[in-house]
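One protein chain is absent from this view; the other protein chains keep their places.
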Amino acid sequence: MNGYGLAEQYSGISNQRRGTKVMDSALIPNGVRRCSLDKFLVALAVVGAVLLWGVYAMLLCWFKGLNQTNMNDNYGFALWIWADLAVIALGGGAFFTGFLKYIIAKDELKNIINYAVLIGFICYSSALLILAIDIGQPLRGWFIFWHANVHSMLTEVAFCLSCYFMVLTIEYIPLILENRQIDRVPFFHHLSHNMHSTMAVFAATGAFLSFFHQGSLGGVAGVLFGRPFAYREGLFIWPWTFFLFTWSAAAYGPCFTLMVTRITEAISGKKLVKDNVVELLAKISGWMMTTYIIAKIIDTFYWANVTAPSKGFNLIDFYSNNGFYGIWILVLEIVLGGIVPAAILITDKGRKSPIARNTAFVLAVIGVSVNRWVMVLQVMAVPIMTFDTWALYFPSWQEVATTILPVAYGIMLIMISYRYLPIFPQEAELNPAD
Amino acid sequence: MFPFNFEWIWDMSHVVFMGGLWYALTILGIGMTYCVVKSTIDAAKDDGGHH
Amino acid sequence: MKQEHGGVVTQKYGMVVDLDLCTGCGSCMVACMAENNVPFREDETDKLKSITWMRVYKLTNGKHYPETDICYLPRPCQHCEGSHGHSPCVSVCPATATDYDNQTGIVSQIYTRCFGCRYCMGACPYHARYFNWYDPIWPEGMERYLNPNVSPRMRGVVEKCSFCFHRYQAAKDKAHLDGQKEIDEDAYQTACTQACPAGAITFGDLDNPNHAVHELKKQPDTFRLLEKLGTNTKVYYVSSREWVRRAGDNYLKTEGLKKAVL
Amino acid sequence: MSEIDDKTQAVSEKAVSSTQGQGREDGGSGGVIILFFIVGLVASLVVGWVLFPKLLYSQKKQPIDFNHTLHNTLVGNGCESCHSFREDGSYSGVPKLAQCIECHEEVQSSNPEEIRFVEQYVKKGIEVPWLVYARQPDCVFFSHAAHVKAAKMDCATCHGPIGESESMKPYQQNRITGYSRDIWGENIGGFKKNTWDRMKMDDCSECHQKKKVVVGSVQTQKEGCFVCHK
Partner (left out) sequence: MKIDRRSFLSLGVGVAAGTALSPLPWKLTDDLSIWTQNWPWTPVPEIGESSFVNSVCTLCPGGCGISVRKVEDRGVKIEGMKGHPVNQGGICALGLSGLQLLYGPTRIKTPLKRVGKRGDGQWAKISWDEAISEITEKLDGLRTSGNSHTVAGIAGSRHGTVSQLFSRFLTAFGSPNFFHTPSIADTYQLALQHMNGVSAAPGFDLENADFILSFGCGLLEGWGSPVRMFKANTGWKKAKARVIQIESRLSRTAAKSDRWIAIIPGSEAALALGVAHVLIKEMLYNKDFVDNYANGFESFVTDNGEIKKGFKQTVLEEYSPETVSRVTGIDPSAIILLAREFANAKAPLALCGKGQGKVPGSLNEAMSVHALNALVGSINRKGGVFPIPAMEVQGWAEVGMDTITSAGMNQPRIDGTPPNSLGYINQLPSAILSGKGYPLNVLFVLESNPLYTMADSKTVKDAFDKIPFVVSLSSFMDETAQYADIVMPNHIYLERLEDAPTPMGYNKSIISLSKPVFKPRLNTKHAGDTLILLAKGLGGGVAEAFPWKNFEACFEQAMGDKMKTLKKNGFWVDSDAVLPDWESTFNTPSGKFQFAPVEFSPGFAPIKIEGDSTFQLLLIPYETMRLSCGYIANPPFLTKTVEDTILKQNDCFIEINPKTAQSNQLSEGDVVVLQTPRGQARVRVHLEEGIMPDMVALPRGLGHTAHDGYIANKGINVNHLIGPVQDPVSGMDAAWGIRAKLSKA
């Protein structure tokens, strides 16, 4: 590698700044424009400050214990686990887009797959980080692997999550290797090339793993036969929520990818992905959502009329006598967060209208997040013994900060990746350099 | 996790579950090894070709 | 009705709690805390963070003055058998830190194995599981009263009632020394049973006709908590008051009270 | 490491740029690379297998150098003469001073260790702070009665031939866990030859599985966890 001479040339404090700038521009992909380094660093610092706040809260949780949170014995699972489930559902765009691209061979999607992978990588690394904070004994976290109980849905989640994170890393690596400077190293150049050519195998493994861990996350709640609000009958060892979660992650994940793409476009002020790509993914997502929401409605009906009454509950018991969980939440989840975006995205007109399309993405993201919220927090809140009361909880700042931490980390990773890696293959074409 | 772990039993659950796990890990392992080895060879080839 | 399991006699320990006798005095709770090294802090009024393996609930009939009525219900871990030992909590624990033992019918909790994911707490409809949100610290000198038969827990793990299993172990030790194969009914009693000044709690092997619980659980006014969930618990309750029995489970408005399944 | 290149340098062909880079830095020979690999490998193996255990364990001397062999010849009932069961079935473990005094009220021999024992402990009525090699952590319940009385096992099966020792080996304590080294075993890799070489959970379970004591656990189809945990 060729750094020695230059390092000498640019040594000296007065030259340091210039050197940094040169280094920065050398890393930026060819043929694209990026904002000034100063602007970039300021933005990075702002997000970094938020990240540090989150890190501080995280350290508090690790060193002082989970008393730093507002979780309690009724709310053993709270904000974090919701964030975990939501982030994994939203990161589902990666596996599903990969599945479509590599297995179903929807080739247009190559123009968005990089970003889908990056978002997935962020989501899954965040999920693992949150889990590491959430457990009471982080230094014993590896017991879940070593002393695994294969009957536990959480074991399945942990295994598949970790494996799938490996897949995402494998998918993300070639992207890093495509950096202008790294690519100059022959080994890395070839590695990138070879990994691309075997990607279908990795993507298939990823899809397989995702199917199971998304499902097991649904199973986490569905198998709780002591919690009639969550409990579902199912197929063999899998409760219906297992399939619903997989299906919804596949359906809603791409919406999140598309939403983040749109936000990136808005911030960078550039069109990054062509409309036909967006519309294709939106269409597939829309149909997935449609089928999912039908299944979800059937599930809700069956649960409300058969499962819950067999345990002595009426549907309304789960949505009354408390200050938060009203029937509105069911409407928000199914109608606003399900039927409406699905309806927009399966119609040509809806897909073609940027406003309608973007609204659908946002609604979809809300819809799936509400679903995950309900399946985690409402499960904990509903009283089961007749002499129990509703438990409501409000997160502590430490919980909020540690939940924002991955968001800040994600933004930083996107900023850096976008600046230095050729994430959007169509960018140069759509934004020709003058 | 491994058959020598205290919790391990040779039953359906373990074989299916852990089987799936090791299957996935094996694919990832072989895939990555293949990529690394092939890239090393490719890089060496480039090198040789140039001299 | 004793079951032979691999040539060894198995037991199914359980409790029958007479709610007509229980006065809600709290002795069982304190006996449990004292026996099992349950920690405490200066402020224990947040009951959602306060560890009491045995908790006495106050039930009311929901009627207005002066028709209102109160009943107290002590709730230890119910040691659910579920179906074939798959209690709500046991099958969900990812690290095998909690387990159902067919030999005694007791749901174990291994604190040093638990890594604090709290999934089991989410699974338990009885709130019988408690998380150590805080480091258990005893004021200087007070750690002297700690019982060496029960290991104090550390911050970040789940704990719960063990039916005073260490007392079973102690009874076994004595039986081994005396060359006996089985232990007597009164050789193994939980701390709460022993302390209850009203004698409301009876403990023993539910399957053993020589133990008092065997007959007591068959009383006509017996019920178990949340039977419809299929948790198949080993703690039976008795009450002569119908509203109390009905409070043991959820019923649709149209439903009548069902008899406990024995 | 930084890869700095002049921006003006043309890098349109990836292959070209990479060969350039390669060409410039290719100076090390294959032999050196392999040598460095081996140096790194061997060094870290030495650190891990030799140095690490030395650092990990602290060495403590027993307060008195006790001679088991000598005592064994003087008592009638083997180990149980001193390590006895209490009436409630619990095991007394290391004898208390009161038990030693039965013989050692006065100095019996010219052995300096015995003289020290009598002077420092017996006369002053202070318990000897023995360091117990086999002490399990607080979370473990172990029933000596079940093993010695019911299963009629030999002490040596778990404790080894300590009864034939003439001198007390140093007590090694893990600096991180506080455990005695005998729990993990003398071998840092955890390998063992004899039944008494290690006292970890797996070692207990190994024997229990062989003996097929009871199979009660739903999860492990072995013995219930509470059999050994408290």
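In this document, chain identifiers A, B, C and D correspond to the written order of the chains, with residue numbering beginning at 1 in each.
In this text, a residue touches a chain if its C-beta (ideal position, glycine included) is under 8 Å from a C-beta of that chain, and two chains touch if they have at least 3 such contacts.
Predicted model only: the values in this text are computed from it and were never measured.
Contacts of the undrawn chain with the visible chains, over the full complex, involve A, C, D.
Of the listed positions C:44, C:184, C:242 or C:255, the one in contact with the omitted chain in the full complex is C:44. Residue C:34 is the one among C:34, C:187 or C:212 that touches the chain not shown. Residue-level contact of chain C with the missing chain is found at 20-21, 23-27, 29-31, 33-35, 37, 40, 42-47, 50, 52, 56, 58, 60, 63-66, 68-72, 111-112, 135-148, 151-156, 191, 194-200. The missing chain lies against chain A, touching residues 1, 137, 139-140, 142-143. Mapped onto chain D, the footprint of the missing chain covers residues 1, 25, 27-29, 31-34, 36-45, 47-49, 52, 56, 86, 88, 90, 92-93, 137-139, 174, 176-179, 184, 188-190.
To be clear about the criterion, only the chains that are shown with their structure count from here on.
The distance from the centre of chain A to the centre of chain B, with each centre set as the mean of the Cα atoms, comes to 26 Å. Averaging Cα coordinates per chain places chain B and chain C 47 Å apart. Mean C-alpha positions place chain B and chain D at a centre distance of 34 Å. Those residues of chain C in touch with two or more other chains are numbered 86, 96, 113. Contacts with at least two other chains are made by residues 147-149, 151, 155, 186, 189 of chain A. Touching chain A in their complex are the following residues of chain C: 46, 48-49, 57-59, 73, 82, 86, 88, 91-97, 113-119, 121-127, 129-135, 154-158, 225-226, 228-231, 246-252, 255. In the complex of the two chains, the chain A residues touching chain B come out as 145-151, 155-156, 159, 163, 166-167, 170, 186-191, 193-195, 198, 201-202, 205, 208-209, 212. Chain B meets chain A in the complex at residues 1, 5-7, 13-14, 17-18, 20-21, 24-25, 27-28, 31-32, 34-36, 38-40, 42-43, 46-47.
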